[in-house]
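Every protein chain but one is kept in place in this view of the complex.
Each chain gets a letter, A and B, in the order it is written, and its residues are counted from 1.
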Amino acid sequence: MGIYIEGLTKAYGKKRGITDINIHLPEGGLTAIVGPSGCGKTTLLRTLAGFHTADEGRILFGSRDVTRISPQGRKAAMVFQHYALWPHMTVADNVGYGLRLQKVPAKERERRVREVLERVEIDTSDIGARYPQHYSGGQQQRIALARALVVQPEVLLLDEPLSNLDAKVRQRLRIGIRSIQQSFGITAVYVTHDQEEALSMADYVILMNDGKVEQAGTPEEIYRKPSTYFTAQFLGESHTLTLKYQGKPQRLVLRSGDALVTPVVDEWGTNAETLERSIAHEEVIEEDGSWVMEGEIRHHLFMGSYYRYMVEIQGQSMFVDDDRLLKPGSCKVTIPTEKAYWFDI
Amino acid sequence: MSKPLEVALLSAPMSERGPWFSTLRLTRRFAIYAISIFMIFGPLSSLLLWSVAEKWFWPNPFPTQWGFKYWQQAFEGKMLSSLGLSFGIAIVVSIICLVITVPLAYVIARNRIPLKHIVLLIFLLPQAFPQLPVFSNVMVLMYRWDLVGTLTGLILIHLVGALVFSLWTLVSVFQSIAEPLEEASYMLGGSRIYTFFHVVLPIALPGIIASTLLVFLYSLDEFTGSLLIGAPYHITMPVFMYNAAGGYEMQVASVTSVLLMIPGILLLFLLQKYMRSEYLAAFGRV
């Protein structure tokens, strides 16, 4: 069941509205909507869910126009940031509630509740006696997922489902959610502010900014081929340097992991490498498929498996990661041309 | 009062199923308002009607003869002295309450009192048990102390309820002030007293004002104690109203009722934003 969004507009608060969204979310895939806070991603999701009514435009689930349909009638299910499990109901009652509203008989209900809980890897032995509070955060989110999936929705909406969990659980549940989504083959929309999460989990990423779609595409496309300055600087650990290139100042966006630092003077005090061509100050040159510029190592941070250097280039600072321990001082910074992006100011 | 806006945004038009459905919703909305207004204002409007009815013969739906005769009568007769008495007592009770409970509530909120739990228990009892059986024993005691029928007795009996109510609201007011605000002042060399007057009191002021106004209202409306201790020498407004209603003087009782309601409704109108629900909840209990 693909989702088609056509000219969708919703004013909401001062920021947070969405204007003229036109996208297609592929069937059976997980689409991540990512963007800074206030970009309208949550408004978009809640409009898809039916909690907001669109001002203009259409939403189609497959061929079904759901724009004016209430949340109850959309056959979409939602997973919330704070789980939103009902504390006064047992786990079995929580998951079975949607079936109860559909008047599914008790026997059948119990069977389906158990089945779905097993698929999300929750022990079903005493779900009739235990309350959501007895479970860990990660398990609670799995239960919430089960509650959403048990009603066999056509669309699964996830609103920052992992942002309340600690880092390790989050990593594991990324894979968990992804494999559950794939095994159910359900079309999922996943809202997150965490670009790493979006890139790692999704089939398709929609980057939003200021109520509009900034760029959409596969994770690789959007990461490697940013079409706008916003996309380039939002994704990855990006740094923007304003440098003079071809006679006028321009913005160069690059990512910490892509750059390479070479000290001009090594630890024995001799020139480690003679610069083929001296780099004039305030100048960037292209050399062997890389951009080369002169910088100065100011500080370093020990990050465990690597070092992170704060390098100053023409009075602007950026981080570059390297495995070696380097001495502070002059250095050469190189970055492959295809991994650095120029934008006009 | 910023809340409704947010709620409005969250849940405004969630289920629209065509024009017939929105008409249904409108009708339902209208019905909810109509029922609510009837429920609340029905009885109150009866009072208003009766207070301006000079003659009203059954089964006329409206008074046969309108006029302010009974309002004039009320303001010429004994009611005026009851009105004066009630306001006087309410002012005295509010002031005494303020002086006694502000420091006490602060000390309790900051745990600077020995045997705190027993003290709190004592102040809980009057909220947990009915007043009449206890006050009838107070009457016996006050006869012994020659306080029945005196202003002192009347003020004291009002104070019992007022103190308890005022204390609970003020404790919650002071508890809502973060302790570091005071500690910052101590660290800079401010003494306990200086800090109380220059840091705590100004922050607590809106809450204190709200609570004092509610105490004033409580005293104005107090009935059980006033009936047992004050009557028949000192007749407060509620007792006057009760007597008038008991004597089937419908109009006089209605005029008095309207007068008794005015301060409360005025407070509700003017002080909406200061009347936090915690204060009101405590008020409703008394």
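As a working rule, a residue touches a chain if its C-beta (ideal position, glycine included) is under 8 Å from a C-beta of that chain, and two chains touch if they have at least 3 such contacts.
To be clear about the criterion, contacts and distances are computed from a predicted model.
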When you check the chain that is not on display against UniProt, which of "TusA-related sulfurtransferase", "Cytochrome c oxidase subunit 3", "Carbohydrate ABC transporter membrane protein 1, CUT1 family" or "Hydrogenase" does it turn out to be?
"Carbohydrate ABC transporter membrane protein 1, CUT1 family"
For the chain omitted from this view, which of the shown chains does it touch?
A, B
Touch with the omitted chain, as defined above, among B:Q131, B:T169 or B:S211
B:Q131
Given A:L8, A:I21, A:I59 or A:M78, the one touching the chain that is not displayed:
A:M78
Of the listed residues B:K55, B:K78 or B:K116, which contacts the missing chain in the full complex?
B:K116
Contact partner of the left-out chain, one of B:L163, B:I177 or B:I235:
B:L163
Please identify which residue in B:T23, B:S36 or B:S176 touches the non-displayed chain.
B:S36
Missing-chain contacts on subunit A, rising order, are 49-51, 71-73, 76-78, 80-82, 84-88, 97-98, 101-102, 144, 147, 151, 159
Where does subunit B touch the missing chain, residue by residue?
3-4, 7-8, 10-12, 14, 29, 32-33, 36-37, 39-47, 49-50, 58-62, 100-101, 103-104, 107, 110-114, 116-117, 119-141, 156-157, 159-160, 163-164, 167, 183, 186-187, 192, 217, 220-221, 223-224, 238, 241-242, 245-246, 250, 253-254, 257, 260-261, 264-265, 267-268, 272, 277, 280-281, 283-285
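Definition applied: only the chains that are shown with their structure count from here on.
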In whole angstrom, how far does the Cα centroid of subunit A sit from the Cα centroid of subunit B?
54
